[in-house]
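In what follows, a structure is listed as structure tokens, so that the remarks can point back to it.
Note that this complex is displayed minus one protein chain, with the remaining chains in position.
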Amino acid sequence: MQTHKAKRVEIIIEAVMERRLTEVLTEAGVTGFTVLPVSGGSGRSGRWSRDGQVSRAGGMVAVVCLIRPERVEPLLQAAFGVVERHIGVVSVTDCEVMRAERF
Amino acid sequence: MQTHKAKRVEIIIEAVMERRLTEVLTEAGVTGFTVLPVSGGSGRSGRWSRDGQVSRAGGMVAVVCLIRPERVEPLLQAAFGVVERHIGVVSVTDCEVMRAERF
Amino acid sequence: MQTHKAKRVEIIIEAVMERRLTEVLTEAGVTGFTVLPVSGGSGRSGRWSRDGQVSRAGGMVAVVCLIRPERVEPLLQAAFGVVERHIGVVSVTDCEVMRAERF
Amino acid sequence: MENILSLAGQNLISPIILSFALGLGAALARSDLTIPEAAAKAMSIYLLFAIGFKGGVSVSEHGVDLGLVTTMIAGVILSAAIPFAAFALLRVMTRMSVVDAAAVSAHYGSISIVTFVAGNSVLTSQGIGFEGYMVAVAAAMEAPAILSALWLVSRQGGGGRMDAHLWREILLNASIVLLIGSFLIGWATGPRGMAEIQAFIVAPFKGVLCLFLLDMGLVAGRGLRGSRGVLSAGALGFGVLMPVIGAALGLIAGMILGLSPGGTVLLMTMAASASYIAVPAAMRVALPEANPAIYLTLALGVTFPFNLTLGIPLYLAAATYLIGG
Amino acid sequence: MENILSLAGQNLISPIILSFALGLGAALARSDLTIPEAAAKAMSIYLLFAIGFKGGVSVSEHGVDLGLVTTMIAGVILSAAIPFAAFALLRVMTRMSVVDAAAVSAHYGSISIVTFVAGNSVLTSQGIGFEGYMVAVAAAMEAPAILSALWLVSRQGGGGRMDAHLWREILLNASIVLLIGSFLIGWATGPRGMAEIQAFIVAPFKGVLCLFLLDMGLVAGRGLRGSRGVLSAGALGFGVLMPVIGAALGLIAGMILGLSPGGTVLLMTMAASASYIAVPAAMRVALPEANPAIYLTLALGVTFPFNLTLGIPLYLAAATYLIGG
Partner (left out) sequence: MENILSLAGQNLISPIILSFALGLGAALARSDLTIPEAAAKAMSIYLLFAIGFKGGVSVSEHGVDLGLVTTMIAGVILSAAIPFAAFALLRVMTRMSVVDAAAVSAHYGSISIVTFVAGNSVLTSQGIGFEGYMVAVAAAMEAPAILSALWLVSRQGGGGRMDAHLWREILLNASIVLLIGSFLIGWATGPRGMAEIQAFIVAPFKGVLCLFLLDMGLVAGRGLRGSRGVLSAGALGFGVLMPVIGAALGLIAGMILGLSPGGTVLLMTMAASASYIAVPAAMRVALPEANPAIYLTLALGVTFPFNLTLGIPLYLAAATYLIGG
């Protein structure tokens, strides 16, 4: 199978910031992303879990974005503008993708 | 800790195709995989979200598969047969695993 | 964007063991992790799915942990103590993170 | 005429329709109101179970005659035939590709169970009776349209995929199994079974339907917002014209079958309605090239509200006029 | 006095309060009992829809007068003013940062709809009537406090963020839309609409409330466990003192407005209550630097149980004493 070098960016961010994040990603030229639900976690701001929660305040989501390597920089810059004052983490991994024309 | 080289294959595919994908994976010799729910996303075919959806039509899942490097090729070929006409993305990442005998 | 080398450890483990795992991770100096729900999978112990399940017995979770490279070893050792007798898989991937002071 | 208008007016201010409107408005205004997927699915399971069960109990009370069989056959024929009419109309009214037109056609041949339930509600609140087995007819009408649509595509050389998996998925899809299953349970346990569970499946039914329609409004509104420009004027026209054509075919069938006025209205309603649960899922598998934004927006965003607000009162008026009631 | 105590005692052994206590106890004892997020959200949607609808029907029955408008205006003013009192009190009683104090203030200016619902329950079980439009007042009181709090922060040079998104999120948040929407539906459909869905929204209401409070107890308990040491003695004192101050302001407003004793109790209850759904979400966006552990623990772990157990009977006694009942 022919594969192509790409980056997998994973942004774990508060649910309330999801729409803002995906909007700046789209502006930064990201053509696709996938949002995974998150059920709990822990960090400097303590432990949390979605069990029984009604408010969107206490939850996070994981936004996964496969992207050509040369596009990572603008993506990170855009994401940083949103994430900066907020809790959450960003990681970038090397990966290979099929169907490179899609990224 | 002793670790071993492996590949992490992540296939984000329509929920209606999950059973077909996992069946061909199993035929291609994949011994294990994990399915993560996906709550939304965006791509060439537009934005989507699972909120309030009843039909399985509009959803996707992420299938994660840890596998020995030498088995990636048949896996990708098998996956491609299913993914080809459908929306969704496939990525492959280098990783290390514990308990190599399990893959 | 300034990024820093780190590791992404992903532990897929039975839901009943989640609390035990995160406690030993915290003891091993892990400062943050994120828990993703898992909806199904397959392995040596057969196929499973969360659909319609009431008991916690049949489910798993994915614990994702971004960590400085030098801290991976104690993390894996701690995780192994919990995972050892149980089903589930552990993978470690190289990645880059923003805001290194947080890991 | 005045009657229709008054019925339509009355219909329009029912909590059910206003709940749909609320959802639609909230989504179009981009409120963050959403109903969890699990809750929406649970409500749909409840509605299917309740409607099937009630139909079965009604059959056990009034006995079953040949009507069940002939009406089911007629339903299958309608479901299989309507896609051809829809396809032809789409090719005339729009510039949709063959694949898109076929996918849309499958939706209009099949039925929307919530539209059927809404039709039930209107009849019940008007005190109009109907054959209890209509719910079994509903189940029978879900699948045939899919096969017609795939045949239409393959005739044009496009490759609709049909494998063993898909056969099972279509014939044993969740709503068919629930409708037929609960219909049989209702039939077997009869009024005694009804007495045991009616506080659950009869009394709160309409209230659950309100919340379900709230959810459908939210989903429809998000869909409309996300697919601006996807539908041409021709397609929009189709979304309003096609249900009327379907209803007319249903009316003819109901008259030939000698159904009661209420039963005829339900057959019309089903023929007029467009699936948005089972068929979209089948289309994603069988015709992945078809654009979901087109068929979902048409079925859920155009035809469903049309039937809900104007369609059903219209079908009722037509059936009353032609069959008497 | 004896009356208050007996009412408080009676209140304390209602299934609703004991369900909250059960959840609290289970979470503190670290039981694995949890209610799925989707089920908790579904219950909250049900409660909002039902309470809004009932209010609307009541308005359609009793007609609407100027009271609706003046009380809504008074509610907006209360909601906007209370944060200033709360902020001043916090700066005196605690060492909270400006940002934390402002965030907490926003919660106390806004309202907790479940506390409002509990107030409703107590009034209904005591046979005390109230203005049906109070639920619209509840919706009006959700948002203004947020703006006051952000203004407080910006005045101190801290940067509360306010963008177009946030405006919409605050003004069209799920609970405002549901409350106002179902209020209007109830108003439009009136007693006829009520007859259609009352088996769903009236009869099972209290039972659903029990399970919802069980869930709130679980969430509050987990919150308390996770935030030991976050709240100083001063903050705890604030959590009990502030609702009483809020209620006093509500009482004055109710008397000026000439509300019925029941309506006054509801206004007091709302003024006394602290939001834990809409405001926390807005704070995460607008004041991410504020510590959620502080405001959530205060609102849900301290003030909510206080209002539920002692507050509401107290407010009822005060209103009855001063306005008569």
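Order as written gives the chain letters A, B, C, D and E; numbering starts at 1 within each chain.
Throughout what follows, contacts are C-beta pairs under 8 Å (C-beta built on N, C-alpha and C of every residue); 3 or more make two chains touch, one makes a residue touch a chain.
Not measured: the values here are computed from a predicted model.
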{"item": "Missing chain: touched chains present in the view", "value": "C, D, E"}
{"item": "Identified contact with the non-displayed chain, of E:A8, E:I128, E:L171 or E:L211", "value": "E:L211"}
{"item": "Option from D:G109, D:P204, D:G239 or D:G311 whose C-beta touches the chain left out", "value": "D:P204"}
{"item": "Chain not shown: contacting residue from D:Q10, D:T124 or D:T189", "value": "D:T189"}
{"item": "Absent-chain interface as seen on chain C, which is shown", "value": "14, 16-17, 19-20, 45-58, 85-87"}
{"item": "Positions on chain E contacted by the hidden chain, ascending", "value": "13-15, 18-19, 22, 25-26, 29-39, 42, 125, 203-208, 210-211, 214"}
{"item": "Residue ranges of chain D at the interface with the undisplayed chain", "value": "36-39, 41-42, 45-46, 49, 53, 168-169, 172-174, 177-178, 181-182, 184-186, 188-189, 193, 196-201, 203-204"}
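As a convention for this text, only the chains that are shown with their structure count from here on.
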{"item": "Identity of the chain that, by mean CA position, is farthest from chain D", "value": "C"}
{"item": "Where chain A and chain E are represented by their mean Cα positions, the distance between them in whole Å", "value": "34"}
{"item": "Chain C residues counted as touching two or more neighbouring chains", "value": "36-37, 93-94"}
{"item": "Residues of chain E engaged with two or more neighbouring chains", "value": "36-37, 41, 169"}
{"item": "Which chain pairs touch, all of them", "value": "A-B, A-C, A-E, B-C, B-D, D-E"}
